[in-house]
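On to subunit A.
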Amino acid sequence: MMNPENYLILAAILFVIGALGVMLRRNALIAFLCVELMLNACNLAFVAGSHITGTLDGQTTAFFVMVVAAAEVVVGLAIIVSIYKTRRSTSVDDANLLKL
Partner candidate 1 sequence: MTFPWLTFLGLLPLVGGLLLLLPMGKGAARTLGLVFSIATLAVAAGVTVLHVTGADLAVQVPWIRAFGAWWALDVDGMGLAMVLMTAILTPLVLLAEWEPPANRWGAQAFFALVLILEGLSLFVFMANDVLLFYLFFEATLIPTYFLIVGFGGARRGYAAVKFLLFSLAGGLIMLASVVGVYVVGASQGAPSYLLQDLASVRFDGDLGRWLMLGFLIAFIVKAPMVPLHTWLPDAAENSTPGTATLLVGVLDKIGTFGMIKFCLGLFPEASLWITPFMVWFAVVSIIWGALGAIGSRNLMRLVSYTSVSHFGFMVLGIYAFTTTSMTGSIFYMLNHGFSTAAMFLVVGYLAKRTGSYDIEAYGGVQKVAPVAAGVLLVSGLATLSLPGLAPFVSEFMVIAGTWSRYPIVTAVSLLGVVLAAVYILRMYQRTMTGPVTDHTAAHFTGRDLTGLEKAIMVPIIGVLLFLGFVPQPAVQLVEPTAQATLAYVGTTDPAPVVKGAK
Partner candidate 2 sequence: MILLETIAEPVAATGMFTWAWTMIAVPAVVAGLLLVAGKLSDAWGHLLATAAVFWSFAIAVCLFAEQLLAPATERAVSANLYTWFTVGQWDFQVGLLVDQLSILFAMLITGVGGLIHVYSIGYMSHDPRRRRFFAYLNLFIAAMLLLVLADNYLVLFVGWEGVGLASYLLISFWQHRPAAAAAGTKAFVMNRVGDLGMLMAISTMLAMFGSSKFTEVNAGAAGTEPMWATLIGLFLLLGACGKSAQVPLQAWLLDAMEGPTPVSALIHAATMVTAGVYLVVRSHALFEAAPIAQLAVVIVATVTLLAGAWIGTSQDDIKKVLAGSTMSQIGYMMLAAGIGPAGYAFAIFHLITHGFFKANMFLGAGSVMHGMNDDVNMRHYGGLSKAMKVTFLTFAMGYLAIIGFPFFSGYFSKDHIIEAAFADNTFIGICALIGAGITAFYMTRLMLMTFFGEERWLPGVHPHESPKVMTIPLIVLAVFSVGIGAVMNFWIQTWLEPALGIHAHELSLVPTPVGWMTMAVVALGVVAAWLVFGRSSIPVVAPATNNPVTLAGRNVLFGDQVNDFLFVTPAVALASAVDTTDAKGIDTAVDGLGRAFLGLSTQLRRLQTGYARSYALTMVVGVLLVGAVLILNLVG
């Protein structure tokens, strides 16, 4: 049987790629997509955990995470759209009036 750690490692890789995306990409939408990717990585970890520990709790958590992610997307997009309507650009870097 395949060593379950691989799933965790895959989850870790996806997680780190997501984190990198948030730091590197200037477009707010893409950054937000990266956050969603991080959440998916956690989901994978949960399902793998459930597989490893043999309890279904992991999968229920994954389900709840999806619910949360959905809600978060709605709010996130609402905020990004309102920023877009004001500034005609979704670049995260444009939003730097609040500083020092």
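Regarding selection, all candidates are chains of the complex that A comes from, given by their letters.
Here, a contact is a pair of C-beta atoms (placed from the backbone, for glycine too) under 8 Å apart; a residue touches a chain by one contact, two chains touch by 3 or more; residues count from 1.
Note that the structure is a prediction, hence the values are computed from the model and not measured.
Undergrad: Would you mind pointing out which option among 1 or 2 touches subunit A in this complex?
TA: Here subunit A touches candidate 2.
Undergrad: Which bits of subunit A are touching candidate 2 when the two form their complex?
TA: Contact set of subunit A toward candidate 2: 19, 22-24, 26, 31, 92-93, 95-100.
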